[in-house]
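Note that this complex is displayed minus one protein chain, with the remaining chains in position.
Which chain is which? They are A, B, C, D, E, F and G, in the order written, and residues in each are numbered from 1.
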Amino acid sequence: MDKIIDVAVIMGSDSDLPTMAECLKIFDKFGISYSVNVGSAHRTPEHVKKCVQKSIATGAKVFIAVAGMSAALPGVVASETTFPVIGVPMDGKYLASMDALFSVSQMPPFMPVACVSIGKAGAINSAILAIQILAINDAKLADKFKVYRQDMAKSIVAKDEKLNKTGYVKYIEEMKK
Amino acid sequence: MDKIIDVAVIMGSDSDLPTMAECLKIFDKFGISYSVNVGSAHRTPEHVKKCVQKSIATGAKVFIAVAGMSAALPGVVASETTFPVIGVPMDGKYLASMDALFSVSQMPPFMPVACVSIGKAGAINSAILAIQILAINDAKLADKFKVYRQDMAKSIVAKDEKLNKTGYVKYIEEMKK
Amino acid sequence: MDKIIDVAVIMGSDSDLPTMAECLKIFDKFGISYSVNVGSAHRTPEHVKKCVQKSIATGAKVFIAVAGMSAALPGVVASETTFPVIGVPMDGKYLASMDALFSVSQMPPFMPVACVSIGKAGAINSAILAIQILAINDAKLADKFKVYRQDMAKSIVAKDEKLNKTGYVKYIEEMKK
Amino acid sequence: MDKIIDVAVIMGSDSDLPTMAECLKIFDKFGISYSVNVGSAHRTPEHVKKCVQKSIATGAKVFIAVAGMSAALPGVVASETTFPVIGVPMDGKYLASMDALFSVSQMPPFMPVACVSIGKAGAINSAILAIQILAINDAKLADKFKVYRQDMAKSIVAKDEKLNKTGYVKYIEEMKK
Amino acid sequence: MDKIIDVAVIMGSDSDLPTMAECLKIFDKFGISYSVNVGSAHRTPEHVKKCVQKSIATGAKVFIAVAGMSAALPGVVASETTFPVIGVPMDGKYLASMDALFSVSQMPPFMPVACVSIGKAGAINSAILAIQILAINDAKLADKFKVYRQDMAKSIVAKDEKLNKTGYVKYIEEMKK
Amino acid sequence: MDKIIDVAVIMGSDSDLPTMAECLKIFDKFGISYSVNVGSAHRTPEHVKKCVQKSIATGAKVFIAVAGMSAALPGVVASETTFPVIGVPMDGKYLASMDALFSVSQMPPFMPVACVSIGKAGAINSAILAIQILAINDAKLADKFKVYRQDMAKSIVAKDEKLNKTGYVKYIEEMKK
Amino acid sequence: MDKIIDVAVIMGSDSDLPTMAECLKIFDKFGISYSVNVGSAHRTPEHVKKCVQKSIATGAKVFIAVAGMSAALPGVVASETTFPVIGVPMDGKYLASMDALFSVSQMPPFMPVACVSIGKAGAINSAILAIQILAINDAKLADKFKVYRQDMAKSIVAKDEKLNKTGYVKYIEEMKK
Partner (left out) sequence: MDKIIDVAVIMGSDSDLPTMAECLKIFDKFGISYSVNVGSAHRTPEHVKKCVQKSIATGAKVFIAVAGMSAALPGVVASETTFPVIGVPMDGKYLASMDALFSVSQMPPFMPVACVSIGKAGAINSAILAIQILAINDAKLADKFKVYRQDMAKSIVAKDEKLNKTGYVKYIEEMKK
């Protein structure tokens, strides 16, 4: 029997996996259960459809779809489920990655994808956004997330304090180490 | 006493209201309760903060933030709440509206905004995405949304049937009426 | 029984029809049989699939898929058939129509779409390209197309001659009439 | 005597050859006969014309033209033949390769080029698209191509299965090897 | 017998003529003799070639080539003559006219086009640049051009003086008349 | 004798004046004395130089330079003075006004221009920024500006209150009046 | 007690520090006192607010805010002070850094940020612009800056002289050393 999951992650190519590991690590840290699939909107539409249906059957409430270039996967996943779909535009070699960003964000009316940042920042943000959505009805997760965010803020303030103690010249030297 | 709401909509300017009416009409149709506020991230940061806090206090679980140009409002709202924030890039007169789209979507890691399409399509999609998020834990809403989506699909298929009955010349003539 | 067709035209929205009429008129002129369908990649994926399957069953050898914004339809059609797919990026209000152009052209490896120009020029060019493909194995059509192209060239040369007879001032005056 | 060919490939520069090798390898695999020429639309227009004429004389039914920057070659080839022309925008160092993409795709009405993706993906897709066009009237090739596409789909599904067996951490480790 | 000309102007379409009239008027004013032709690089390559050859035969020393979208004409003209070619990117409806600008300016090494501004400003600037080139070996033209430029400068300074006399409110009022 | 001024405004063309009136009105309101000149960096470089020198002689401490297209004026003014120069990129018809924005903002190291928004928003912001700079050493102006900003904030909050009283349907109706 | 400062520098991330060191070195050279802080508009809004307030309390008259991607920090700092704010768009990996440039420059009316160049050039220019602003009321600093600028000009002229003495071949050789 398939394990119960909260989030279904579908990537257009396994080459997206090293970047999306940033997303999965955050889920691991928060104890979010998830599925990960490789499936191309264009090359394996039936497989993508099956992944979506299986994910729904095993409890997925939020989808994360990842693709580069003419990034159709997030939209295709959105067309196969009524659950919210987060789209991560993967960075490519050309067009300054505008192709993926425009394809993911410019969805037609009545069929949204929640587009996040390009590349690694987007991988991270897709995890955070999924957690924020799940936390609406999970008070424990919400509390955990608030602490997480406070810790992140604290670590930035700590950097500020360190910078003001050491001075910028020394700080940069230590960054290089 | 303030009424209980599900979604908080904050616009950077009241000039966004005619476009965002498309969003509010959908909420009205679905019986989603919402607040609407005008508040500028840059010109009234304290007011924006108050709107966010009040919205949280009155039950908001999803935020929709709307802005054009250097569209900071979605990010600023995201920094004031741990609930998910949907960002609508408003269309502007210059830069082919890339300024708003890039500002809303390219959020730094760990601080996502769910960016939807530019302008009116985004206004509509922000409502649909909010409903999809709320429907995760609201079976009635989920059912209603599924019917809504099926009806939308049916209306497209109906257009296809009409086109195939009347032929394209007559169809276009009737479109012009 | 469905009529035998050579080309299947699928549009993401009936609002594309007035522009695509330019394509259909050329087919009418050349006696190319075609089907026309409205079907959204995102909103009616099953209907699109059916249109593609029915088109194949009734003889379609070339597909033309038309969409704007995050223009997924050409790619989705390409994933459902092994026949060549011509994609027409429809013009939109934002991003200088780069969103549609990038979505249609930047297909992943092994899954091409034959992208033509944006908007009306693309509507015309999709018809011409389909004819060129069909003409490979249709000597009569090939001959007809060669004459058509020569006539087009002649009409440009005729304009040149007229301009050189009347002079530019008078030529512009007559253009305005 | 020149060998009979199906596809004529013309590159604006021999520096395009390593990228276009991806195209030629696919033709080799499918047993498609082809010619390859280097000829610059701007620097050797007569030579390009001769290449096109000779290709037609030796049986070419589909043309592939490859160029970067102000990529005029596909359009120039299109002006010299009534057979379909596939254009591959080569990647360049500047303008995020928009110059080549816009030059290849934005052809004037009545003179289409079938634009595919930028760079290596486009090299691959030009081969696939040419095969799809040739397969319209070649049942054996059509069957071969369907198997090829199914194999491609299977290899993606196989990656998905491997990922789900090994887990993402190990999968990434093995990718690095 | 054809009249002796100094500049050959070739436009991709007669729709460019109203814009290019700005160029021709300047030639008329300076007494520069010129030819004007309509000829499409893609649709009438032979005609373009003939226009270039005839222009050379009748004395043309500078060429002006005008085109929009995938603006191949300036490059094609450059490939048919060793005289300098000025390219005017015509404005189009899509891509913010980047397609024409990139096509005209991004010529491959060893085959320059002298690209000027987009649209009407470019039409004017093509005339001025041609005059500057011709004036290198025409002292009278050079003197005439210097006076012309001084007059232009004076007219700007005169506007400045008027503005400072009337004040900005009144100046704007008078602009509206 | 020339009046003492605080700010020197130089426009590349008198066609910029209706837009820049938004700037001048704010100076009028705050009692900031200013000069206004029309002078083209390219067509009247000597005149621009004189305007800058005269402005310095009459007390100007801040410069505002306004230009569109290849907007060289702000940089040219910056090269003629050591006082801070605010650059306003004027909107143009092509390139989505990126030409003016990039020209004004992308100054080489050691020669800054303070670039503000494109068009009317930039005209307004140039005035506000000049006031902020002058207010550093003018306590009265600083106080006046603080009140001005508070009033602006209040007017936004007032709109928010009105919207919440009347409801969005009625608010939009009243906007149309 | 906190030291009196003239300029407050706030960076969105400590990763901006190596680039911004170019700014701080110039301040060190000119004897401008400054504070440096790390604070994220999105992740530590309260900390940013505190930094701004403390900077004002310790005498800051000019702010420099530095950020990449959806670069909200300059605008957020501008909303917290009436002193002039210089914004430095940091370079990022995607969108050719247009995201940061558009976010910093395209501020809404009445809330300017003085946008300088992207990346290192912007870091340098932010220092120069701050000095130009401070020098308005500091005759010594103004004199020092004039000498500095003259020295910079001299060093360029010296390069010109060297180039003309050594010739370009040798000059390039020496550049490589």
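Basically, a residue touches a chain if its C-beta (ideal position, glycine included) is under 8 Å from a C-beta of that chain, and two chains touch if they have at least 3 such contacts.
Being a predicted model, the structure only gives us computed values, none of them experimental.
Colleague: With the full complex in mind, choose from F:M11, F:V38 or F:A72 the residue touching the hidden chain.
Modeller: F:A72
Colleague: Using the document's definition of touch, tell me which of F:K29, F:H42, F:K146 or F:K170 contacts the absent chain.
Modeller: Counting the whole complex, the residue in contact with the absent chain is F:H42.
Colleague: Considering the whole complex rather than only what is displayed, give the residues of subunit F touching the chain that is not shown.
Modeller: On the subunit F side, contact with the omitted chain comes from 12-13, 40-43, 45, 68-70, 72, 75-76, 78-80, 92, 94-95, 98-99, 102-108, 110-111.
Colleague: Spell out, residue by residue, where the missing chain touches subunit G.
Modeller: Contacting residues on subunit G, toward the hidden partner: 91, 96-98, 101, 117-119, 121, 149, 152-153, 156-157, 159-160, 163-164, 168-169, 171-172, 175.
Colleague: By the contact definition given up top, give the residues of subunit E that touch the hidden chain.
Modeller: Contacting residues on subunit E, toward the hidden partner: 61-62, 82-84, 86, 101, 105-118, 120-121, 124-126, 128-129, 132-133, 135-137, 142, 145-146, 149, 152.
In this text, only the chains that are shown with their structure count from here on.
Colleague: Write down the chain pair in D-E, A-G or A-B that repeats the interface of B-C; the criterion is over half of the contact pairs matching by residue number.
Modeller: Looking at which residue pairs coincide with B-C, the repeat is A-G.
Colleague: Take the average of all CA coordinates in subunit B, do the same for subunit D, and state the distance between these two points in whole angstrom.
Modeller: Taking the mean C-alpha position of each chain, the two centres sit 41 Å apart.
Colleague: Using the average of all C-alpha atoms in each chain as its centre, how far is it in Å between subunit E and subunit F?
Modeller: 33
Colleague: Give the residues of subunit D touching no fewer than two other chains, as numbers and ranges.
Modeller: 96, 98, 101, 105-108, 110-111, 117-118, 121, 149, 152
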